[in-house]
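Please see the structure below; I have some questions.
A single protein chain has been removed from this complex, and every other one stays in its place.
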Amino acid sequence: MEKGMNLTLIVWRQKDAKSAGSFATYAARNVSPDMSFLEMLDVVNEGLALRGEEPIAFDSDCREGICGTCSCVINGVAHGGQKATTACQLHMRKFRDGDTLTIEPWRAKAFPVVKDLVVDRSSFDRIIQAGGFVSVRTGGTPDGNAIPVSKEDSDLAMDAAQCIGCGACVAACKNASAMLFVSAKVSHLGLLPQGKVEQDWRVLNMVKQMDAEGFGACTVTGSCEAVCPKEITLDNIARMNRDYGVATAKGK
Amino acid sequence: MKLDSKIPSGPLGQKWDKHKFDLKLISPANKRKFEVIVVGSGLAGGSAAATLAELGYSVKSFCYQDSPRRAHSIAAQGGINAAKNYQNDGDSVQRLFYDTIKGGDFRAREANVHRLAQVSVSIIDQCVAQGVPFAREYGGLLDNRSFGGAQVSRTFYARGQTGQQLMLGAYQALSRQIGLGTVKMYPRTEMLDLVVVDGHAKGIVVRDMVTGEISSHAADAVVLATGGYGPVFYLSTNAVGCNVTGTFRAFKKGAAFANPCYTQIHPTCIPVSGDHQSKLTLMSESLRNDGRVWVPKRKEDCAKSPGSIAEADRDYILERKYPSFGNLAPRDISSRAAKEVCDEGRGVGPGGLGVYLDFNDAIHRLGAAKIRERYGNLFDMYERITGENAYQQPMRIYPAVHYTMGGLWVDYNLMSNLPGLFVLGEANFSDHGANRLGASALMQGLADGYFILPYTIGHYFASSKQTRPKADDAEFRKVEEEVAARTKRLLSIKGKKTPRAFHRELGKLMWENCGMARSKASLELNLKRIPELREEFWNSVNVAGEAGDLNQTLEHAGRVADFLEFGELLCLDALTREESAGGHFRVEHQEEGECKRDDENFAHVAAWEFQGEGKAPLRHTEPLVYEEVHMSTRSYK
Partner (left out) sequence: MNIVNNLFHSTLGKKYLMALTGAGLFGFAVIHMLGNLQVFLGPEALNRYAHFLQSNKELLWPARFGLLAMVALHIWSAVKLSAENKAARPVGYLNDPAPPAASYASRTMLMSGLIVAAFIIYHLLHFTVKVEPVNLTGRDFDDLHVLDNAGRSIHDVHQMLVIGFQQPVVVLFYIIGVGLLCLHLSHGLSAMFQSLGLRNKAWWPALQQSAKAAALLLFLGYIAVPVAVLLRLVK
């Protein structure tokens, strides 16, 4: 049995949205390299609870990198900096005995802190509600093979559709811009014939909502792409910019 | 209690169409007046809420995650079945129906499964229209693959993220309705109880998970689509938040719980690495197309590095036992084979709980590049979790709890025995019998939500003529108080063990004594140990934090409390089902290690009725009558 690691955690603690928060320091002892990052936090929390302290609140659900719930900034990097990896999939063998880790919530005006590391990402939902869909009702749709879609387009659409809506792109961007998230949806739907029908309307509405939520603009730094656990690329942003320009030029 | 399945008369193939015509309608102008509560925003709940709202009903949708998009349907990898026969390989509604019935070991309702196969076709059309990017061929048409041992290629997929893409399709449809104001969404809101007024389900009591506020919602009907109860085993491939609370609370309010013992154990998961483990990760079944499952022949070799074990000293267990299916034997069978060798002490890896899944031959045959192309993302995932490189050494895998076929009993209309309570998706028991085939749960969830409930719920409204109570009526107040009292009690115990510790212990009991192999003795042991553990829980659980706050320990404690009761029901069901079928394997009932059904005495659904605290629940049965298919023995030798 390998000997566990001892780590120092500097964690953002904040009681609720209204309270001011601050950093607290905890020792994580005997951490197994086989633990996931969140399992390490589970163990620290067990210890806190038994000492009568309040456990650190953090979001997670699937713990396999697909639901997009987990969200923390580790040592200044959203999801901790391992390529294409969410915090729940990051394992402790990536750290070394004696390391000090800072753990913070996503920081953005449009993602207010709810408690400790938990933030409110409902702004993402509202952006989708503003236009991130194809307006079809249930039933009455044509046969699945009625409209052929080139494999290339369908693969590109899938690349974009893989977005898990975790918000790491916003957390990493110095402008807290949601362009990667929004453009992934605009691209996914706009690349398919089923979604093209509403593309002008969609891009204008989604961008309008994105702005209303208080996200910043893109300055093409590439931070979002670098931390994205699903490796969504800046190409999508370019595509959205083009679609926006076309829609605007049409006077929509 | 009367279990009336309401299966329409007439030939199997025409039942659904006939039934649709017989169902009463609600006029468009009147739909608005009916309020529907949908708990759960997964494939089943999300699709139902969206469709009901499109039809004109007023809908409230609830989920415990921060966004409806995160329901655990998002995690499904493999694909979704549909009888499209696009591949021209002889598929048909009839064949999908038959495969699903057989896969379920003849413990599912014929009429329901046939309907499922029928509507499967529309699901694909619907999803394509929504912009779900299913895999396509170069000609631009939809691609299919064969999955879970099926002899036809009928599985539609979107890379390894089919569930995610279907989920996003449903989420987007739901979002559209939220934007239009026809659905009011309540994320981070946990249903903690069902409210029944005059024998009809009329609302729910929920806790706002951010403020801790407990409140009531009244409606004309309640739809539960709360998913599966896998985490009663603590470790499973489910999300850490998956729970039985929604369905179990309904059970305690009078809804029958059917076949809780039917649980599916998936053979290819990454083994447990230690006590800290919080969940298990599924490695897609497709790996078994190229990987070979083996363990050392001798116990002494188990600690050696796999590469140093000579070919002659390896036991390729599935190839040896099931020469015709080999490494592709169905889930339940492969899982048990792995357990057997580990029980013999021939398992590998930490704790001896693992078998090798070896790609060495495939890499030699096809080259590492080909393997990377096929499974690269899975190999990466394996490496992230285990730190091992599966191109160089065999993967270690072990079975894990994956899906729960049991659930609330529902009739053909998806309504439980409590009028006004509808149950969809993994939360009901209806379509998979004793074992679910790969790629059929996504199909069922969407069938229920898009194409079945929207028809049947109107009939209930049109025929029951109920009035809607107000959310501050006495019954709601009473249930709110009960819920608040329970929360208060959990917080006041201030004992020495965390909810997680109890959950882990319960999980161990369930896995060891009611997991892949169950015996009278092991189940009886559990029926003694679980109540003891529950007692200990209520005496010495430590729930940190406060009630009026975001409190994840409290949430977990409430779920564990329900698991501690439900686990007992599950074991009781397993004890009383004196046969082996699909995912339920009783060691007393086997034929050379294979399931031995008892069609004479157990060709029925067992539905349990709550009798009050401290009283044994009552077992009812609904006979399974097969008009079309002949019950045969599943054989994969």
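A few remarks follow.
When the chains are written out, they are named A and B in that same order, and each has its own residue count from 1.
To be clear about the criterion, a residue touches a chain if its C-beta (ideal position, glycine included) is under 8 Å from a C-beta of that chain, and two chains touch if they have at least 3 such contacts.
Because the structure is predicted, anything quoted here is derived from the model rather than measured.
Considering the whole complex, the hidden chain is in touch with A.
When the full complex is taken into account, the listed residue touching the unshown chain is A:Cys173, out of A:Cys62, A:Cys173 or A:Ile232. Here the missing chain is touched by one residue of A:Gly76, A:Gly140 or A:Pro193, and it is A:Gly76. Along subunit A, the points of touch with the absent chain fall at residues 10, 23, 73, 75-78, 81, 102, 104, 107-110, 172-177, 204, 207-208, 210-211, 214-223, 225-227, 233-235, 237-245, 247-249, 251-252.
Following the convention adopted for this analysis, only the chains that are shown with their structure count from here on.
Put simply, the C-alpha centre of subunit A and that of subunit B have 26 angstrom between them. Taken together, the subunit B residues at the contact with subunit A in this complex read 47, 50-51, 54, 65-70, 72, 74-75, 84, 86, 122, 124-131, 133-142, 158-159, 161, 164-165, 168, 171-173, 175-176, 178-179, 185, 187, 210, 237, 239-241, 273-274, 276-279, 281-282, 380-381, 384-387, 450-451, 454, 496, 498, 500-501, 542, 544-545, 549-553.
Listed in rising order, the residues of subunit A touching subunit B in the complex are 15-16, 32-36, 38-40, 42-43, 45-46, 48-50, 52-55, 57, 59-69, 82, 84-85, 89-91, 93, 114-115, 118, 120-122, 124-125, 128-130, 132-139, 141-145, 147-151, 154, 157-158, 161-162, 164-165, 188-189, 192, 194-195.
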